[in-house]
Each structure stands twice: as C-alpha cells, then as structure tokens.
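One protein chain omitted, others in place.
A, B, C and D are the chain letters, set down in written order, and residue numbers restart from 1 in every chain.
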Amino acid sequence: MILSLALEQLLNGLQLGVMLFLMAAGLTLIFGVMGLINLAHGSLYMVGAFACAVVAAATGSFWIGLAASLVCAAAAGAIVEFLVIRRLYDRDHLDQVLATFALILIFSEGARWVFGSFPLYLDIPPLLSGAVPLPGIEAYPLYRLAIIGVGALVAFGLYLLISKTRLGMRIRAGESDREMIAALGVDIRTLYTVVFALGSALAGLAGALVGALQSVQVGMGEPVLILAFVVIVIGGIGSIKGALVGALIVGLTDTLGRFLLPSLLGLILPASTAGAVGASLAAMLIYIVMALVLAFRPRGLFPANA
Amino acid sequence: EPIKIGLITTLSGGGAGLGVDTRDGFMLAIKQSGNKDITVITEDDAQKPELAVQIADKMIQSDQVDILTGIVWSNLLMAVAPSANAQGKFYVSTNAAPAALAGAKCNPLYFNAAYQNDNLHEAMGEYANKDYKKIFIMAPNYPAGKDSLTGFKRYYKGELAAEVYTKVGQADYAAEIAQIRASGADAVFAFLPGGMGISFMKQYAQSGVKTPIMGPGFSFSQDVLPAIGDAALGVKASGQWVKDLDNEANKKFVPAFQKEYGRLPSLYAVQAYDAAQLILSAASKASVKDTKAFGEAMQAADIQSPRGKFKFNTNLHPIQDIYVTEVVKEDGLLTNKTVSKIFTDHGDAYAKDCKM
Amino acid sequence: MLLEVQDITTFYGSSQALYGVDLTVAEGEVVALMGRNGMGKSTTIKSICNLMPPKSGRISFSGHSTEKLPPHRVARLGVGLVPEGRRCFANLTVHENLVAAARPGAWTLKRVNDLFPRLDERHAQMAKSLSGGEQQMLAIGRALMTNPRLLILDEATEGLAPVIRQDIWRAIRSLKQDGLSILVVDKTLSELLPVADRCVILENARSVWNGQPDALTSDLQDRYLGI
Amino acid sequence: MADRPVLEITDLVKTFGALRATDGVTLDLRPGEIHALIGPNGAGKSTLIHQICGTEKQDSGTIRFAGQDIGRLGVAERARLGLGRTFQVSSLAPEFSSLRNVMLAVQAKAGSSFRFFKPVMRDRGLIDQAMAILERVGLAGRANIPAAELSHGERRQLEIAIALALGSKAFLLDEPMAGMGPEGSKRLTGFLHILRHEAPILLVEHDMDAVFALADRISVLVYGRIIATGTVEEIRRDPAVRTAYLGDHA
Partner (left out) sequence: MTRENIINLVLALLLLVAPVAASQMGQPFTVTLATRIAVLALAATGLNIALGLGGLVSFGHAVFFGIGGYAAGILASHVFSGEPMMFGFEGSNQMPVIWIFAVIACGLAGLVIGAISLRTSGVYFIMITLAFAQMIYYFAISWPAYGGEDGLSILVRNQFPGINTMLPLSFFLLCYGVLIACIGLFALLRSSRFGAALQAARQNEVRVASVGISPYGIRLAAFVISAMMTGLAGALYADLNKFVSPSMLSWHMSGELIVLIILGGTGRLFGPVAGAMLYVIFEFALGGITERWQLFLGLILLGVVLFARGGLIGLLAGKARHG
C-alpha cells in the first residue's frame, strides 16, 4: 500500500512536471529564443482553453476544440506580435514587462466581455477518460498519461526545431543581433511573427489540454504564468532541455512536498497543525528551490549560451 | 426618505461570477420593491482589499452612503466593514462571515444576511455522523479553510482518515487524490471554493476513486455546477437555501430571477436578495439616520426569505435551517435537490462571545 | 553602375551624421572609402544597407532604388556586409554562423573553409569565445556565404595578425579577380591602395575627393587622412 | 632595468575543454618598459589579459602584482591595486558623456563611491581632474558627448583616458590602435612613449609599425606558449616568428 502510494505520487510528480513543461514550452521558446518577456503568455493559454471549450461545446467534439485552440491562439499571437510585440524587441525588459502586463488586462477583460464571468465547461474526451491500472499502481487516469505523451513529443519537436534546423539558427541569430541577421538578407520580422505565433499555439495547446482537467475561467492563466517562469528560470532560459528538467524538478518537488512535508511534521506536531504548517511550507517549496538553484547557479541549471 | 446604499462587489477578475450574482440578487429585490427612495451605487473591487477600502472611503466620504454591502470575500470584508462601522455606517454582509466579526468583535451596525462561515461545514459534519466512520477532510490553507475544517470537526464524531490543507489557488490535485485512494476513508469532505473545486471534481472523476464526496453548498452552487459537469453528480452538500425549497417566497423568487437574468440563481443571489429585503423592511419602519431604530428594525428581520424561516441571533448573524442537498440532473441541467433538513434554527458557535 | 549613392544625408535621431555623400561602385570595381575617424564612413555603409536609412538623397543598387526597402531586401539584391566590430552571432557555433543566412551560389561552406582553415578547425565552437581575429574571419566568411554581388568590408582587417591580414588581402584580390565588386574601408593605406581601383574620401561627413589611387598625392593624404 | 618586475606571471595555464588557451606562460613587466605581446589570432593574448585582470580564472600558475599574489582576487580588487586595462572591444558606460566616464574612474581611484550626498556635477575637483585627462588624450572637445555617440576611434581614446585616470601602476592595453586612423595611431604612439614613464605597459597589438616603434621587449605567443622573447631586432629576425606571425611584414 505504502509503496504503491509512493509510486503513484512519483508518477504524479512526473506528470505534473510534464504538464508544467507544456505550459512553459511556448514561453521558453519566445522568451529564450526571441529574448522577450511575455507576461501575456498566460492569456494565450486562456485563449486556447476558451477556444477549445467553446468549440467543443458547439460541435460536441473535444478534438475539433483542440484544433480550434491551436488556431485561435496562434492567430491571437500573430495579431499581438504584429500590433504590439514587434515594437518591443529593441526595448529593454522593462518596457516588455509593462506592455505585456497591459495585454493581460486587455485579454482578461476582453474575455470576460465576450464570455461572461462564469467558468466554462470543458471535459475530457471519452476516448481518454477513465483510469487504467499500471504495474504497481491500482489505477491511473488515462488522460494524464496522454499528457505525458504529448509533453514528451512537444519537447522533442522543439528541441529539433531550435537546435537542428536552419530556422532555429536564424531565430537564435536574431536574438543575438537582429539588425545583423536582417543585413544578411533574412526576413527576421516575419520570422519572429511566425515564432511568436508558434509559441502562442503551444500556449493554446497547453490551455486546452490542461483546461480539460481544470477550471476554464477568466484569470486561469496567471498562476500558470508564474509557474512557467519558475520552471524556465530554474532550467536556464532558452534551453528546451532546461525547461524540461526544470519542469520535472518543480513537478516532483511540489507533489512530493505536498505529500511528505505534512507527514514528516506529523511526527513532531499534532495532526492538524502539522497539516497546516506542512502545507504552508509546501506552498513555498518551489520558490525556495528556485532561490537555491539561482543562488548557486545564477543562470539556471542549463544556461542556453554557455 | 431617501437611502443611499453602496454595493461593493467583485465584478472583474477570477471571482467575478460571485459578484455578478450578488449584484443581480440584490438589485432584483430593490426592483421588485418599487421603492424609489433607494439609490444603489455599485462598484467593482476587483477582489483587491486595497481597492475595496478606497471605494468604501469614497462611498462614505463623497457619496455619503448610509449602508454598505455586497462584499464576497472575507479578507475584503475585514478591510472594509470594521472601519465603515467605526464611521457610523451600517454594513450588511451578503456572503463573507469571518469568525472574528461574529464573536468578540461583533458590532451593532454589522449585520450578516448570509450565515456564519462555519455553518455549512458544521452541517456536513453533523450529516457525516449518520453514514460514515472515517472521513478524509481537506481545505485550502488559509483562515477560511481552517475555519471550515474546524467547523466540520465541531460536529463530526467519527475518525479522521486525514486532514489535508492544499495550496490556495491550487489547480492540480493528483497528489491529494492519491492520498484519498490510499487512506481507506469512506467519504471525503472537501471545501474548495471557486476554480479549485471545479479542478478537483473534474480530476477526481477521472481518477477511478469512488469514495463519495461532500462539501459546503457554495462549492456546488449554481454558478460552478455547469463547469464541473457530470462529475458533480451525486455529490452531497449543505445549504441554507436550495432551489426547490417548498415555500411561497422561494416559489416567487426563482422564476423571477430566471426571468430577469436568464439563468438559475445561486446561493449568493439569494443571500444578496435577502440583504436587500432586510434593508427595505427596515427602511419602511425607521429612518436610516436614526441608527438605533434602524438597527432594531433590521434585527426584527421582518421579511419573506426564499430560505423560509429567517431570524437574527444576538450577534446579528442568522438563525436558520440548514439542508443537505444532492447534485442531480433536471432537464439536462445540473442543479441541487434537497435531501433532508440537517439543522433546525441553527445559530453559530461564536454568538456567546458577542457582548453588545 | 552597380551601386549609386547620390547626395545622401543621414541622422542619428536628431544629430546629423552625413551631410551629402556621393559614391558609385561599378560592376567588378574595388572602391576604397577613406577618411579620418568619425567622418562618416561606417554611417555611409549603414545607409547603403538601409540599417540607417538616409533622410534625403538617393541610393540605387543595380538599377533598383533601395528607398523604403527593409534591410533584408537590400541584402537580397546582392549586398554582403562585413560590419564594423564583426558582430558575429555570439550564441551560434561557427558552422551555424556561416550557414544561417547562406544563399546558394559559388560560395559554399567548403570554399569558405578553404579560404579560412581556422574556421574549419573551430567549426563547433560558439562564436563568442572566438578570438578577435577568428571572429573577423567568420564575419567575412558569413558575408561570402550569402553570395553577394557587392561585398562591403568595414575595417575587415582590424585586429588581425600581419600574416592573416596578408591572407585576407590576398583573398580580396582573388575576389576582385573573380569579378566581385567590393566597397572597402580600411586604415592601412599601404595595403589598401594597391587593391583599390578608385578612392572616395569623406571629410566632415561629405564626400570631398574621388579619384584613382595614384592621384592621391601625399599632399591630399596629409590634408584628409592626417598622414 | 634591474628593478623588480611590477607584474610577474609564472607557469600560467588555462584550458577551455580540450583547448589549452594558455599553456604555461611565464612573463614579466618591468618598471618603465613597454613589453609588447604579439602572436597570431587566437594565440591566447586576450585570454592572458583576462586572467591578469581577473575576468577569467587561471587553472594553475601564479600572478604577482606589486609584490602581492593577486591570483585569487576579484576584478575590482585588482583594479584598485592599480591594474589598468583597455578592452579589445570598447567597453564604456554608453549613456554617460566622455567626461562622466572619466569622472567615474577618478572617483573609483579615490575609493569614494560610497559617498551618497555631494552631487558630482558640482564637484570641481573631480571635474577638473577628468577634464585634464580628456585633454591629454585629445578628447576635450567631445567631453559632453555620450559615449554611445562617439565614433569607434574616439571610444578607443576614451578607454585610454579611463585607464589613465585610474593612475594605474601598470597598463594592460589590448589592441589600443585597432580602429584608429593613421593620424590617431601616430598620436597614440607618441602618447604611449610618455605614458610608459608613469607606469609600464603590457601592449597587445597587431599594428607592427607601432609595436616596432614602441616596444622595449617583445614576446611572441603562439598556441598559448611563448615561443620567443627579445628586442625588436631579435624578433624581426627570428624565422619562427616570421612564419608564425609576421609573414613578409618585417
């Protein structure tokens, strides 16, 4: 029993990690590769979830909703890039923070205007619903296993894109010197629009996939945003590998912390106090881990350009 | 004689759904009364305490309101109500009811038209005694969460499988669900308001764990049920109001609300509706400038509440009946149905500390 | 004429950096752009590439006006730039620097590697950890990989060891032989003049003299270049 | 030249992965001299300078400066001891004017950066000292131009001015002539002739005319090793140096 619980929690940690990676993948693409702090990433995540919920409700098919989430988020990303973001590449981080902070407000209130304040309904497709037994574990939700699969695929695909293709090289070149890559004949503006749309599509995908497990409502993107930042900063900005490792570290620490800390404290404190104190510590845990990592590795675990 | 009411509630941000229901319930009562002397000024607090304070200041200082109301969240209420009372203004709570204001810090100008925060949890504790021996209880790690589990334990006599506090705003519950599976509990009591509850219920339904779930009514009230979907079916919850309660006032209220706003009312709407009714009834008897008389008129609670019986305790919190409900599907719509009455004329545990 | 620059003026924000520069480069010609520090040579080059678009005047490249063209379109007309200060892509490897912006043509990776064997040795190293001279080679190689019709070299031999510098001049001569047009800025007249077909001198951000290298008397050199 | 060397480097080694960028270098700098360090691109000259200033840490070997082992000190500490340097790629505070760039160095030399109240622009002493130095390098006319708006050559001059202002006990100049026109090089050459009497100079430079005109001693670094040290004439004649570095420039 104990062993099976431990095993299940490990798997939960892994799964949470992959889920976080999904959320962070688009961010690390935009942030690391284009050097842009995009606080509106969470909003694009929300766009994906909303698009999926609305379209799934209208058509009755989660899968069409999923496709819609990709399209809508990519389109929203491309529009935002075209109207706003492309004026910000040469600015310092501060201007980017403010502009994308403004975008959060616009997206959130805009979404409320259109969809109202109540949470939307989005459920897991029948194909993936229910739980299956795994070796050592009584039952594990199929959908969560599917998320692990999708996360791994996205990680691999992104890695190939960035480090193995010419497109990836150009994007990275643009990060180090935009003017120069343009002077060599590469249409970096369009390229960046494409990358931004891609990053947004990933955010939208995450929103739709994770939205089916969580509450689809205005403001759902904000906690995700912070977590995603924590993940990519621990891993080292701009590194897909770093984001993956960071996500796994955060996922495991958070899950195991939530589970173990109260039990450990329970050995010395009364149950109710131990639960509360343990939970407080667990809530702080990922930030503590992040501070520790950065204190010793100021550029994250896998700094992209070292 | 004119009365100015300041309605501060959450109309933007993640918790806006509750605020919208609060506002709509309140305005419905005002509209039905046809009372032209009453002006209501509504403002959005965006769920930020500082902003709520600023708006309250503005309403008191510039708009010169007589009564404040509408706040959904305990932390915002704590920021606004005591200081409003200190400035001689009435505060009528439509939802938030922190223990602090029900006990030693009670105030003759502070009325609560909803409940005391612990009430619904206490009811579930009492209900659990009937069928279950070993219960897994869980709530977010903040004062309202702790109050909730304390309230539950106040009445629950059986064994606790575990007492778990989750992170505020947590979205993933896989770890807790695994613990539930391993704990061998025969039921789960979860207090997870808003988005947290939606996430938990959806994930729980997927997990293959079959242990029955129960919780306080507002976790399964009409505003969140559609988002949870069928995962909520069969959940037991407690509430001082249920849509199908059999009384005259309720039979008028539900269709009226539906007609006006095109959706089913939630608990928040009812509470706000009653708050408005309380103010209206007092206004017909006394001048709001005469705080003593007006307060006494309020305390008389001469209203027809959709909850049925309604009266005030010595600490100006309600004494009311509390029911257990079950989530069912009616005409393809998820809603709550009354199962049984669990408390009759229930007050709260803090009234004894209130010396007014 | 491959490149024609007519009376351009250019501003950095509100401060004017060019007051009227005229310049032409014919097909197959090597033109040296000269002048003291701060006279506007690099600015002229940035204007040609539209990195710093001129405010007035006209630039055309093989008959196309470059007005309002974004820099990448100018580059695709056939302008290859080796900028002042190298500006290699720091976080790309040598190999990636070379191929990232490459366009098909006579110049291939192999040919560049033959020209600069050192780049081949360092192909997997990040550009930012290259020595100064290595970066210079990389910048030239990178420009050649775009197979330009006009190669612009802004102080391309700066900071190179004498042997390498000789190599680069040798390479420039061989590029010239191949018929490539070149616009070159360099400080070392003894190496520059033998290669140049024509010289243009800037003084106070205006073009003031234009002629064959032999006509550049020591009197002129003293007046405009401070030698 | 019997004085004790100001700077003594012994058996310095630095590797980057498989590459030995500095491979057992031993070198010294004596009072009053200009010691030129030449060598092919990528030989490790800048890496050596980096290790002396502390921006890179050596793997092994010692660096002694002014009678003290400085191998473990931080960049700022070494600068305070009197190591002045210029960068191969100009490194300035871009928003500050030339004057303020130099003033920063003057205040750093005085060790007074934790003065919180007195406004620098009303600090005559500070301004006068900085102006005097700008005049020496010929930048006085550009005193109020932000460093970002200076031309390449002017930035190099400003770098020298900063090193001067630090009143350093030794100068490490990494390609100071790079990017300077003939006129500027001439002036700088003349200037270094005077500067050497204030403090000795370790000069990394590819401009052989300048090196031959200035250097008392030349060391030649190839693949991280010193292959020859000697006077100008000795080096010019050295066949190994000719093939590795000078080519037909001799």
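Definition applied: contacts are C-beta pairs under 8 Å (C-beta built on N, C-alpha and C of every residue); 3 or more make two chains touch, one makes a residue touch a chain.
Owing to the predicted nature of the structure, the values given are computational and were not obtained by experimental measurement.
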- Considering the complete complex, which visible chains touch the unshown chain? A, B, D
- Item | Omitted-chain contact residue, chosen from D:Arg80, D:Arg136 or D:Lys186 | D:Arg80
- Item | Chain not shown: contacting residue from A:Ile2, A:Leu94 or A:Ile268 | A:Leu94
- Task: Quick one: say which of B:Val40, B:Leu109 or B:Ala144 touches the chain that got left out.
- Result: B:Ala144
- Query: Which listed residue, A:Leu11, A:Ile37 or A:Leu120, touches the chain dropped from view?
  - Reply: A:Ile37
- Contact with the hidden chain (one of B:Ala46, B:Met196, B:Ala232 or B:Ala275): B:Ala46
- Query: Which residue from B:Gln61, B:Gln258, B:Ser284 or B:Ser340 sits in contact with the chain not drawn here?
  - Reply: B:Gln61
- On chain A, residues whose C-beta touches the chain left out of the figure: 31, 37, 84, 87-88, 91, 93-95, 97-99, 101-106, 108-110, 112-113, 226, 229-230, 233, 237, 276, 279-280, 283-284, 287-288, 290-291, 294-295, 298-300
- Could you please point out the chain D residues that touch the chain left off the display? 53, 55, 74-80, 85, 87, 91-97, 99-101, 103-105, 107-109, 111-121, 123, 126, 144, 146, 162, 166
- Task: Mind listing the chain B residues that contact the chain we can't see here?
- Result: 11-12, 43-44, 46, 48-51, 53-55, 57-58, 61-62, 74-75, 78-79, 82-83, 86, 98, 100, 141-144, 146, 165, 167-168
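Following the convention adopted for this analysis, only the chains that are shown with their structure count from here on.
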- Item | Touching chain A and also chain C, the following chains | none
- Reference chain D; chain at largest CA-centroid distance: B
- Sort out for me whether A-B or C-D is joined by the greater number of C-beta contact pairs. A-B
- Message: Quick check: how many Å separate the C-alpha centres of chain C and chain D?
- Response: 29
- Query: Whole-Å distance, chain A centre to chain B centre, using C-alpha means?
  - Reply: 34
- Note on the structure: Each of the following residues of chain C touches two or more other chains, namely none
- Query: Considering only which chains touch which, how would you classify the arrangement: line, ring, star, complete or other?
  - Reply: line
- Item | All chain pairs that touch each other | A-B, A-C, C-D
- chain A residues touching chain B - in the complex, by the definition given at the top: 1-2, 4-5, 8-9, 12-13, 15-16, 19, 108-109, 112, 116-121, 123-124, 129-131, 138-144, 210, 212-220, 222-224, 255, 258-259, 262, 271-272, 275-276, 278-280, 282-283
- chain C - residues contacting chain D, complex: 12, 15, 36-38, 42, 84-85, 118, 129-134, 136-137, 155, 158-166, 187, 189, 225-227
- Of all residues in chain A, which touch chain C in the complex? 166, 169-170, 172-173, 175-177, 179-189, 304-305
